[in-house]
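Left out: one protein chain. Kept in place: all the others.
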Amino acid sequence: MSTTSQKGFLSFLYDCFRWNMQGSLSFQIFRLLLFAAMAFGIYAYSYQARSGLEVTGMSNIVSWGFYISNFTFLVGVAAAAVMLILPAYMFHDPDFHRVVIIGEGVAVGALVMCLSFITVDLGGPLQAWHLIPGIGQFNFPTSILAWDVLVLNGYLLLNALVPMYILYCHYKGQKADERKYRPFVFLSIFWAFSIHMVTAFLYQGLPARPFWNNPLMGPRFLASAFAAGPSLIILVLAVVHNFTNYKLDKKVFHKLRLIIVISAIINLIMLFSEIFKEFYFPTHHSIAATYLFFGLEGHDALVPWIWTSISGNIIATLILAFNPGDNNPKVLLPACFLLFIAIWMEKGIGLIVPGLIPSPMGEVVDYLPTWVELGVTLGIFALGITVVTWLIHPALILEERYEKMRASKMD
Amino acid sequence: MKEIIHGSILRSLVLGAVLLTSHLALASDKSVLDRIKAANEPFDTMKIDSTHPLSMKTVRSNDSYQGGTFKVLTRKDSIERFRCSGCHKDKKVQVRDGVSFTHGDIVINHGSEGTSLSCSDCHNEKERDFLVGKKGQKIDFDHSYQLCGKCHFRQKSDWVGGAHGKRVKYWAGERVVYNCATCHNPHSPRFKKRMPATFSRPLDE
Partner (left out) sequence: MKKKDMPDTQCSRRSFLKTTSIAAAAGSASLVTGCIPGKNSGSSEEFKLKWEEYFKEHYRLMTQEEKDATISRLVRLAKLQRGLDLQMSSRPAREQVLYGYAFNISRCEGYMDCVKACVKENNLDRKSKTQYIRIFEMEPGQLDPSTGDAKYFHEVPVDNKFYMGVQCFQCENAPCVKACPTKATWREPDGIVVVDYDWCIGCRYCMAACPYWGRRFNWGKPEIPDEEVTTKQHYLGNRIRPMGKVEKCTFCVQRTREGKLPACAEACPTGSRVFGNLLDPDSEIRYVLKHKKVFRMKEELGTDPKFWYFID
């Protein structure tokens, strides 16, 4: 291994790439499937780029649809990495310290997906350089979307560069200098809360949309993020534990379950608060909630969707709270999966579409994503999983090597 | 392209900052109603130099509006058989079924059931080239608004001010308005039922 940092860094990158190419047959098939999904997504997007967004199910009334729904949900998943970072770095919890790198990998993957969803939703993606301050016009601080661009990219940098620094140190066999990265870790803790509050403010700040224009959006976003994100992380950790040599202590799962349960209960309390406000004395402002939960003028496409989501949410929360089977993974993992899906349903389509229906002039339409939107979404999800795999796979190999080296040094 | 990026970075930063602050300043401007209350200086609409004289014939109105005098489109040139005195001279026209032969196309639907207007309520029987006012005075067809305004005085004062009727073509320049009969057939003034000119799509097709 060379001593100059530049060369070492390059060989670090090369080795990471090399490790990613290794793996069992099932791993390679998994990656091939992801690649196929991404290819289909690219095909669907090229069709959309040529014909325009008219090939999606969006219209002048439902001007945001499946793409922005997924973006909104995934920002929460990205923010949830803070639920691993906080115990790992603030409280020096050793169990979390071992898995925090996985959480950061999930965060980076989720952020890549978020940025991809925004890009595919743009009508003029080639004009995106108009956002760059100096070359373009950046409407900061007036436009919340400008804030969102800043905080998302900043969070991506933080979550990519801090682990990269730590991994690179471990690659060189050195202990990472805590004084160098600790301030950035603290920054990323606060930044995680802010990315999700800012995304919530995108919707919260629009008096034109009474469904969104309530003060509970920001806190609700945080609660649902900290329920769904760690659920996903538990599932990823289960995969890591069962399919790799990187073994994890059961205590991590128990602690994460606790975090999820608290967040999920707060989320349900907030949901109840919103439902009370809308339906105790319905006003004209409740018309969007009426559309969502009960249908309006014969349009009720979202009614089964939201009720499924809420039932799933409640069932999963109860299972995770009462913990039948006493942390039995066969109970925990499906419950986490159910909670993740339920929150995806409610915070994605169940939030964005009713905000836009009825139109501000009261006209009710339905929205259904087309094959183009589904294809592009599939491709982007595959991209996210690929990014997470590419980050975690070499990271775990590196961490294992580093731990073995530390253990042998201490002997 | 180097020039574009280098030049525009500097320019964008400076002008962008100026724009941003001016945008903020504009945002804290007075409300529309405050600006309207403060705007009492006369505005010379002739300053908008791209208005052109109309090709249609106009007369100067006998009434004045808040901005002075204004013009009205003439009516006489749209009446096919004007110069009624061509037929109607001193003596009565003696033709059997004369009314239905010559003016059979006129259906009077002006006024409600039972109180419908008759021809002589508006047309001057002594001088057929004119209309007749309340006191029996002559009213020129081009100034028929004076007749309509006898009963429809509210609409007339609105029309003079601009809340009723329409300006012809321009909002600036010399004020020319449509006369009453341009929109309202004086014999059957109510707007007819008809199909709309177009339709709006359902928005979820």
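In order of appearance the chains are A and B, and numbering begins at 1 in each one.
FYI, contacts are C-beta pairs under 8 Å (C-beta built on N, C-alpha and C of every residue); 3 or more make two chains touch, one makes a residue touch a chain.
Fair warning: this is a prediction, and the values are worked out from it, not measured in the lab.
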item: Touch with the omitted chain, as defined above, among A:His130, A:Lys175 or A:Lys404; value: A:His130
item: Selected from A:Leu25, A:Met361 or A:Met410 as touching the chain missing from the view; value: A:Met361
item: Options A:Ala36, A:Ala49 or A:Ile275, residue touching the unrepresented chain; value: A:Ala49
item: Residue touching the undisplayed chain, where the options are A:Ser59, A:Ser116 or A:Thr199; value: A:Ser59
item: Residues of subunit A in contact with the chain not shown; value: 5, 9, 46, 49-54, 56, 58-61, 63-64, 118, 121-132, 135-139, 142-146, 149, 157, 161-162, 164-165, 168, 180-181, 184, 202-203, 206-209, 284, 287, 355-356, 358-363
item: Residue numbers in subunit B that touch the chain omitted from display; value: 1-2, 4-5, 8, 11-12, 15-16, 19, 23, 26-27, 29, 31-32, 35-36, 39-43, 45, 47-51, 65-68, 154-155, 158, 161-167, 169-173, 178, 183, 191, 193-202
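Here is the rule we go by: only the chains that are shown with their structure count from here on.
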item: Between subunit B and subunit A, distance of the C-alpha-averaged centres to the nearest whole Å; value: 61
